[in-house]
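Quick one: the structure is below, questions incoming.
All protein chains but one are shown in place.
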Amino acid sequence: MRSEGSPLLLKIAALACVAFLHVPLLLIFLYAFTTEEKSFQFPPPGYTAKWFGIVWERQDIWDAIGLSVKVASIATFLALILGTCAAAAISRAKFFGRDHISLLFILPIALPGIVTGIALRSAFGIMDIPFSTWTIVLGHTTFCMVVVYNNVLARFRRTSGSMIEASMDLGADGFQTFRYVVLPQIASALLAGGMLAFALSFDEVIVTTFTAGQQSTLPIWMLNELIRPRQRPITNVVAIFVIAVTFVPILAAYYLTREGEHTGGTGK
Amino acid sequence: MTTAVSFQNISRYFGPVRAVDEVTLDIAEGEFFAMLGPSGSGKTTCLRLIAGFEQPTSGHMEIFGVTSEGVPPYQRNVNTVFQDYALFPHMTVLDNVAYGLMVKGVDKPTRHHKAQEALTLVALGSFGSRRPSQLSGGQRQRVALARALVNEPKVLLLDEPLGALDLKLREQMQVELKALQRNLGITFVFVTHDQGEALSMADRVAIFNDGKIVQVGSPEDIYERPNTKFVADFVGSSNVLSPAFSKSAGGPEKWASLRPEKINILPAKVKPSPGQQSASTKIVAVHYQGSVTRLNTRTVGGETINVTVPSSLGKFTEGDEVMLHWPQEALHIMAGEA
Partner (left out) sequence: MSLTRSISNFLFKHPNGFLTLLLAPPLLWLGIAFLGSLSVFLFHAFFSIDEFSGFIKYEFTLSTFAELFRLSNFDVIIRSLVMATAVTLASVVIAFPFAYFAARYARGKWKALFYILVMLPLWSSYLVKVYAWKLILAKEGIISWLAGELHLTWALDALLAIPVIGGPSLSISFLGTFLVFVYVWLPFMILPTQAALERVPVNLIDASSDLGGTPAQTFRHVIFPLALPGIIAGSIFTFSLTLGDYIIPQIIGNSSYFLGQTVYTLQGTAGNIPLAAAFTVVPIVIMGIYLAIAKRMGAFDAL
């Protein structure tokens, strides 16, 4: 390891990048307390906490949050099952077409979200499926599944394959091996994948605009506010709420997978 | 004597690759049996066939007289010590050892008692509450051993179990494993690519090459009387001599092996005593190795012969002409062709 410090210029460039990434998010906190209603004036002319109370009273926001939570919960649940199955199959065996199938599994996030959204929209149109919670869930599960798949697959790759053989060798059948060896090994990866999937679904807007119809999830509500700003201070408060709801699972997922690196043997 | 494991024309193909090719083999009960060969020679696949992780493509195999094709690993009375130990990182050492008993439905006090006994057997009695990650390589190896033995297997399979240990620990474990096998009387099947390990521990050794067994025999047999060039070359560092050389040295015109340590050295032109075979050579390289010195010599015919002599014998230099001689019986004529 080299002992000398980093060049000053490099340090400045790196810090500037950190500032670039984080200052915009911090500004939102500031704006949530502004007294200015009509514009994005900086610096804010005055400060107030009243907007939080006003948001609390708004039924349309609560409804949007409710729908978002419902969709994210169902989509995460389905994604956990589908993503784990896919990861287990891909990690477990070499079979014909394995590479193509693994490519298919990451395609929903490799292709722009608009492609997934528009494809689903036209399919709903052709099959005369009316928009409902389930049409949103259908779209979200498609990409949430990929997140779970990636997380669980990474864990499977880190855990020694001989562990499963050792369990069977000691007399455990497939179910016992799954319960006592596989599940404990992948539990934290499942939890992390589930949390990220939840955060992703809770925040998703591109696919949702195509599959929601007249329904309003929280991001759709925000998008409408962005295109036609009517209630700027309220949007600020909702934005803070969204940041809070997504940060918690992201940080938790980070710590879970980091923990996993210690128990799962070799790191990345 | 009961046959513990029996292979009858067993083959295992992976696509076009013949990992195991028409192997026929009997391992007796209570035997310490080593499978020795270079990597990719099929020895590990044979072990996995016994464990049940692989199924034979063709042939018939029995474990203690019971047909084992199609029997899953969890229904075989056979246990494995894995090369990477495969300890469960999320369980304590005691739970690891008790795992086999737990999945068989043994109640908690009994299985913990037995697991504790097994840990004591491998001198880790006080380590039960630790995690595998808190153990050294040698300790993990013992836990893996205890975890297999607690199930009282009829055959214990060991897949290069000492490979990850350093030299000193490896030598110590060789002695312990051998003693353990003697005391328990369990059939051990031991896979290794280290010939020293195989020769020092096993009752019988099978030499694998290209998916086939090329020779089975006692360590002495294998070492003293290799039946092919491959065995002579792989086990120890024997000189493999051409048929022409064998003939000129006074033997039959066949491939032969000659152990470096069986060769004596005399100054050039000195006639060896009667009943000895000889060859005059020139030293091409000298490797001083402490108590012994290895000499690479070459005959006029281009045959390379390595000789190991005690360093006390004197100083040798490159280019010296020397006379090699050895007792007639030391030149082992090999039956096999390849």
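As written, the chain order gives the labels A and B, with residue 1 at the start of each chain.
One rule holds in what follows: a contact is a pair of C-beta atoms (placed from the backbone, for glycine too) under 8 Å apart; a residue touches a chain by one contact, two chains touch by 3 or more.
Fair warning: this is a prediction, and the values are worked out from it, not measured in the lab.
*Asks:* Taking the complete complex into account, tell me which visible chains touch the one left out.
*Replies:* A, B
*Asks:* Tell me where the left-out chain touches chain A, residue by residue.
*Replies:* Within chain A, the residues that touch the unshown chain are 1-2, 5-6, 10-11, 13-14, 17-18, 20-22, 24-25, 27-28, 31, 39-43, 81-83, 85-86, 88-89, 92-93, 95, 101, 104-105, 107-108, 110-116, 118-123, 126, 138, 141-142, 145, 149, 173-176, 196, 199-200, 203, 205-206, 209, 219, 222-223, 226-227, 235, 239, 242-243, 246-247, 250-251, 254, 258.
*Asks:* Mind pulling the chain B residues that touch the left-out chain?
*Replies:* Spelled out for chain B, the touching residues are 70, 72, 74-75.
As a working rule, only the chains that are shown with their structure count from here on.
*Asks:* Spell out the residues on chain B that touch chain A in their complex, using ranges where they run on.
*Replies:* Residue list for chain B touching chain A: 51-53, 72-74, 78-80, 82-84, 86-90, 99-100, 102-104, 133, 147-148, 151.
*Asks:* Okay, in this complex, where on chain A does chain B touch?
*Replies:* Answer in residue numbers: 160, 162-163, 165-173, 176, 180-181, 184-185, 262-265.
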